[in-house]
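The complex is shown incomplete by one protein chain, all other protein chains being positioned as in the whole.
Let's look at subunit A:
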Amino acid sequence: MAKEKTHINVVIIGHVDSGKSTTTGHLVYKCGGIDPRKIEKFEKTAAQMGKSSFKYAWVLDKLKAERERGITIDISLLKFNTKKYSITIIDAPGHRDFIKNMITGTSQADVAILMVSAARGEFEAGVSRSGQTREHALLAYTLGVKQMIVCVNKMDLTEPPYCQKRYDEVVRGVTTFLKKIGYEASTVPFVPISGWTGENMITPTQKMSWFQGWKVKRREGHSSGRTLLEVLDSIQPPIRTINKPLRLPLQDVYKIGGVGTVPVGKVETGILKPGMTLLFSPAKLTAEVKSIEMHHQGLQTALPGHNVGFNIKNVAVKNLRRGDVAGNAQQDPPTEVDSFIAQVIVLNHPGKIKAGYSPVLDCHTAHVTCRFQELKEKLDRRSGQKTQDLPQILVSGDAATIKLVPKKPLSVESFFSYPSLGRFAARDLKQTVAVGVIKSIEKASSLKSTQKSQLSK
């Protein structure tokens, strides 16, 4: 069954003209992500209208039109299967709020596909300063998406078509670009494709006989192949974080008649079992888990990625809220933090940021105003090397190490120990003004602060 396959989230980034949507559509279409009855219906209409030769493009257009009208929910979730994985594709929009969603959203990307167009002028425009490609790629890297795939798209539109010289030129350009961000070029597979005609997407093409295939060198082993689908199958699955202590940030807390208090949230690391004693932070409450349910079905063990509700004893609904984090009271439980040190990149601030600046931070499900207490060091964005001590001001584009102090109780973690609880978006003026990853935390003094780094992998 498809359901047994490991689930992977792939975010596709690239310039508006890179052909992201066409390629995504093609993959989803060919790999069975669209209701077959729907395709059949569209294909039939296409045939009747004499558009059989453009059948594929026509169907995609129809599906796009349908998405635009918001008719079906299923199409807004782009899913398909490869041999090994069940893949959800996130077609990154240019929308300003997408960045926040990329950081705190429920489906965090495991892999990024960078789509570039080989068509004349389009590659140059795609990686120029304007456009969100750089911003998205940098964010992906900063947020720990270390696996990157590059699709050199629209090979059918090079001059002449399927031109090796143009491909090589684009590869050189993208390699430089990725190195600047921090990616190691040898770990990044490059595939020349056409999302429109389908070359090298599912099956190897005859039209680019010069293409030797893609290669990737990874610590976990090397792989190679010819098509995009094969690249997707060579992805390293996300590391299972079952062995870590439990972290479950609460999304909601319900009061259910005849049952009692039911918090709901996603298990980020570790496991949740009935009978376990939980500690909620910063609420500073403990409670025993009576039962767990997911989609109205009882569950004996909840694993990372599971969105679950669970019933707890002796805690009133009003004492818990969204943003609290549940952990196993016996195993490195979460704590409130007095302050934390983060590496921050300023994205969209219209002016100058000084010590004392207090935007709202969105970190896991928490939403708390935090003060930039001390601007400790200014950094080179790529290498993370210090360029200046105690900078007075920061502007858009700057990276810095900053000490932050929450204005209300907050429980967060270092990115290294618990990634999803250690990254945040800083919001001000309805914009994401900065993003950051937490380097270290200072636990609240009332609790023991010695065992900061006692973590299993």
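Definition applied: a residue touches a chain if its C-beta (ideal position, glycine included) is under 8 Å from a C-beta of that chain, and two chains touch if they have at least 3 such contacts; residues count from 1.
Here, contacts and distances are computed from a predicted model.
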| item | value |
| --- | --- |
| Hidden subunit of the complex - UniProt protein name among "Glycine cleavage system H protein", "Elongation factor 1-beta", "Protein preY, mitochondrial" or "DNA-directed RNA polymerase II subunit RPB3" | "Elongation factor 1-beta" |
| Touching residue (missing chain; options A:Asn319, A:Asn348 or A:Gln373) | A:Asn348 |
| Residue of A:Val16, A:Leu285 or A:Val405 in touch with the missing chain, whole complex considered | A:Val16 |
| Omitted-chain contact residue, chosen from A:Phe98, A:Phe340 or A:Tyr357 | A:Phe98 |
| In subunit A, positions touching the absent partner | 16-17, 20-21, 64, 67-73, 76-78, 90-98, 100-101, 105-107, 120-122, 124-125, 128-131, 134-135, 138, 176, 180-181, 251-257, 259, 262, 264, 292-297, 307-309, 311, 322, 345, 347-348, 381-382, 396-397, 427, 430 |
